[in-house]
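Here the complex is missing a single protein chain, while all its other protein chains stay put.
Entry: chain A
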Amino acid sequence: MAKTPIGLEPVVGSLTSSKKREYRVTNRLQEGKRPLYAVVYNFIDSRYFNVFATVGGNRVTVYQCLEGGVIAVLQSYVDEDKDESFYTVSWACNVDGTPFVVAAGINGIIRVIDASNEKIHKSFVGHGDSINEIRTQPLKPSLIVSASKDESVRLWNVHTGICILIFAGAGGHRNEVLSVDFHPSDIYRIASCGMDNTVKIWSMKEFWTYVEKSFTWTDLPSKFPTKYVQFPVFLASIHSNYVDCNRWLGDFILSKSVDNEIVLWEPKMKEQSAGEGTADILQKYPVPECDIWFIKFSCDFHYNSAAIGNREGKIFVWELQSSPPVLIARLSHTQSKSPIRQTATSFDGSTILCCCEDGTIWRWDAVPTN
């Protein structure tokens, strides 16, 4: 890591809560005994903004957040293989708008479940090892990207079932890829990070014709000419340990490692050559006791706030778009002691869900200010 010149040190947020918003526990669900690894709101379809999905063990469950802290169970899917352990879930949809729940885990198969008729739509085979994260392209919700333990990131088309691109190879990750995210406005860019301590930014621009072709492919999916993208356009070694979550914040990237903080930095890419970009670290959001890997943060729809849990069962809600960083709230409950693997922030940030290692789901609602 380069020495930062004077005046360019990252701004570190303070942990004193500003109490801009207060949250209260309104519900707590116990979903079995197995750890829940992911909880995600459906931001793809505005009809279902209060619908969320969780995964744990071999089960995928769909819930709805209702008024007064009520959580209704809508659907539940169980994988026939008892040893399957889902690690991630994401919402996608078909070209005609049918909502899909996409889940994947240790078996390395991506299950695309059609939530409208409660049937499995497709299963994607191809990754050589367990899958750590799946994200959907909000601009084209039929595209999902998966990050896997087999050191590759794959782009799939849920509509036609095609594996379009594989981001791996000579310039790819050298260890498990833990997290991946689409750029919110630049449809060609994705960022991935993993156990090799790097964050890599990939561009699909040169291969976009294949992406488009995948929508109109009529032949067998396995005959599709899947391309290997071997070289990222940018790579950053910001962290010195596993990077287990990264999200785009506009053109900036929020990424976290196991050193108790989320880092906001700007990738400055050089036009032609990939290896010469620099990363400018802008801000740091400290999160105490967050030093085990596979803890992910979530943001609300407009990226105003980010919620992250730690291994003691506490949640920190940071305001993203202010400098210096402001801690909106610190949520803790006496009975919440188990590590929180992922949080989900609702559309407007008023509800925060978290899923824990002990299989519980906590729902925190913002106390309305008068």
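As a convention for this text, a contact is a pair of C-beta atoms (placed from the backbone, for glycine too) under 8 Å apart; a residue touches a chain by one contact, two chains touch by 3 or more; residues count from 1.
Rule of thumb we're sticking to: contacts and distances are computed from a predicted model.
Within the choices "50s ribosomal protein", "Trafficking protein particle complex subunit 6B-like isoform X2", "Polycomb group protein EMBRYONIC FLOWER 2" or "Pyruvate dehydrogenase phosphatase regulatory subunit, mitochondrial", the name that UniProt assigns to the complex's undisplayed chain is "Polycomb group protein EMBRYONIC FLOWER 2".
Within the complete assembly, A:T218 is the residue of A:T16, A:N117 or A:T218 that touches the hidden chain. Note that of A:S14, A:Q30, A:S76 or A:S123, the residue touching the chain absent from this view is A:S123. Of the listed residues A:E9, A:D81, A:E289 or A:D348, the one in contact with the hidden chain in the full complex is A:D81. Mapped onto chain A, the interface with the missing chain covers residues 79-81, 83-84, 106-109, 111, 120, 122-123, 125-128, 161, 163, 166, 206, 218-228, 230-231, 272-273.
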